[in-house]
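What you see is the complex with one protein chain gone and the rest in place.
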Amino acid sequence: MRISVGAAAGAGFFGALRVLAPGEAKAIAQTANLRWIFLVDTYKCVGCGMCVRACKLENEIPYDAPVTRTWVERYVVLKDGTLLADSPSGARDGFTNPNTMGRDVKPEEIKKAFFVPKLCNQCDKPPCVQVCPVGATYKTWDGIAMVDRKWCIGCGYCIMGCPYGVRFFHPVYNVAEKCNFCYHRIHKGLKPACEYACPFGARRIGNLKDPNDPVTKIILSERVSILKDEYGTVPVVYYLGLDEVVR
Amino acid sequence: MEQAIHAAEWTEKVLFTYPNEYIYWSIQIVMYPLLTGLVAGAFVLSSLYHVFGQKDLKDMARFALVFSFALLIAAPSPLILHLLQPQRGIYVFFTPHFTSAISAFGIVFFTYSVIVASEIWFVYRPYFVEQAKAPRREETFGSSLKRNLYRLLSLGAYDLGPAAMRQDEKAIKILAGVGIPVAAFLHGYAGFIFGSVKANALWMTPLMPVIFIMSAIVSGVALCMLTYIIIMEWKKMMAKRARRSRFAPDRATYEELKGAEIDLIRKTTRYLVLFLIIALTLELLDLVFRGYTAVKNWEILRQVIYGRDFTNIFIKQYLIGNIIPFALLLIPGLTIRRAVLALVLVIFGVFMMRYNVVIGGQSFSLTFYGFMEYKIPIIPHNYDTYKEGLLGALTTGGLPFLLFCILNRIFPSVPEVKAEERRY
Partner (left out) sequence: MSHVWRPVFVVLAVVAGILAARFFIVPPDFGTWETGYMYGWHKKSDENFWKDAFKVKHQGNDYCANCHPDKTTSLASAKHSILLCENCHGPAFEHPSEPPKLPAPRGREMCLRCHVKLPYPTSLRAEIPGFLDPEEHNPGMDCNMCHNPHSPNVTGPGKTKEVFRKAKYGSE
């Protein structure tokens, strides 16, 4: 039923001003039986880059474009204390060269080296969502931060606001873009493309509200870390085997 | 086939950076705070007369007001050029997400436009009425268009009696007074946009809005002074050619113009120097604090501030943009030539401040282990490299002047030096 312009406008305007009290928001989160979390095992990641390739193909990010929803970083700590780190094309083609950061690394020089997959942390308190001026990015009730491609104005504030650098401008649609845990797959009972593609089980999605979920069990019982906790973003992507050199 | 990635073209990445990091906020985002700063500064200058009764600024006040309006209309142009979906820019007015500093743009910009437009209306109402009613020898299409325009602009308020004029004066005073905090907010929110981004180590500081406002006032005052000088020089040139005749007994002589000009410039300089000191003090305070507390991000910031960006910050901004003009303006016996040099350097310094904040904040990677360099596109080869390149900056930078020329035809604001005082 069409309501009068005045009522609609007034409702819209005052609706915009209403801020949900923290208690109310918490209550909604607590009654939901689905809360996505993610576990990354950096001991298992071999740097093959199959996850990045699968993500690009699944989510229609142009393969040659130098942007990606997820990527893998390599860290090589040498015996003399030097840290080398790189992520060639986001590891879209894997790591096929021991040359890191322009340095030919010999096996005997290495103290420790490993790979760290990165993706959107779907923070509980996402600074990217907070700074969107038009409400084009938002958290769903099950905890995923999404981008509304039809509403984004392309200002880039959300990209500036993310401490993890997971956001970018989509080269074709010219709006903000980021990993959304393959929302279109997880709601059909499938795994995100990166988890699906990883041959070594380094990436796993889980449901925090399901006590029988193997990922939840690990997160609640084993030693896990998160990235950049000093920003207070409360990420839900947990890491096994994170090292102090990881950025 | 290399896909055209916005910003990849002008970003040069060094060492370890995240794959998606590029300098997304480039020259247009530098221009926007520059323009809103000039808006705020020009308006504050104008209000110094209307509110605080600084009689020595009377001539400057009306000119600064109209210039502020021209800048205001031009201010959204960098944003329109920057947005990847400019046609959706209007959504900021429709669905503002008030937890975002940018959403304040809708409210603040609109409010400020209303205040400036209203103040101009009150200041120029006698002129509108006069133009609407002035008898003309023959009515051409152009002159009837002009008459109708002024009829429209006067909003039908033809009463120019003393009571009505007193009401006008009161309204002007109120608007000028209310406008000062709103102008401060217009630029302060721009500072807040940067200062509240915790993800960016250089931007995040509570001092950012204050630094922005102070340097905004500096830039606004400097630009008004500079434009005023240019106009006066032109008038002086005209006065030199023409002699005072019985057809134009009011026309000021060259000597009178010169005297008025240097007098006003010397008085306005005092305010400029004051805000220059404040702006510089705040920036140095921020720098000293960061170095002293040396938190996690200090290592990379130090390399940017004292290393890669040393010339941009210490030579171009602080030395050439602040210290040198400061000295030039304080040395006694200020001449117009010295003033012009100092003012140009001041505006350059303010531009470099915005540049060093916006680009400087994106000069280092979120990894704190890599850098990005901004290579501004000079010759564009597509729309992207035009709008975010040098030509785009010149477009948005030149637009206010173009608009001022147009607005000046409707609201003549260039100060006249006449024998009798002009009533506002």
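Annotations
Going by the order they are written in, the chains are A and B; count residues from 1 in each one.
As a working rule, a residue touches a chain if its C-beta (ideal position, glycine included) is under 8 Å from a C-beta of that chain, and two chains touch if they have at least 3 such contacts.
Quantities reported herein were computed from a predicted structural model and do not represent experimental measurements.
Only one of A:Val40, A:Ala54 or A:Cys120 touches the chain withheld from this view, namely A:Ala54. When the whole complex is considered, the residue among A:Trp36, A:Trp71 or A:Phe115 that touches the unshown chain is A:Phe115. Among A:Thr68, A:Gln130 or A:Thr216, only A:Gln130 touches the chain that is left out of the view.
Across A:Phe38, A:Trp71 or A:Phe95, the single residue that touches the chain missing here is A:Phe95. Interface residues of chain B facing the missing partner chain: 90-91, 93-95, 97, 99, 114, 117-118, 121-122, 155-157, 159, 164, 167-168, 171.
Although one chain is hidden here, its contacts on chain A can still be listed: residues 5, 8-9, 12-13, 15-16, 18-20, 22, 24-25, 28-29, 41-50, 54, 57-58, 76, 93-98, 107, 110-115, 125-126, 129-130, 135-141, 146, 148-151, 180, 183-185, 187-188, 190, 193, 196-202, 214, 241.
Here, only the chains that are shown with their structure count from here on.
Note: centroid distance chain A to chain B, computed from Cα atoms, is 40 Å.
Interface of chain B with chain A (complex): residues 1-8, 15-16, 18-22, 24-25, 79, 82-86, 88-89, 91-92, 94-103, 105, 193, 196-200, 296, 365-369. Of all residues in chain A, only 16-17, 62, 64-68, 71, 83, 85-87, 89-90, 101, 118, 127, 130-136, 151-157, 159-169, 171-172, 174-175, 230-232, 247 touch chain B in the complex they form.
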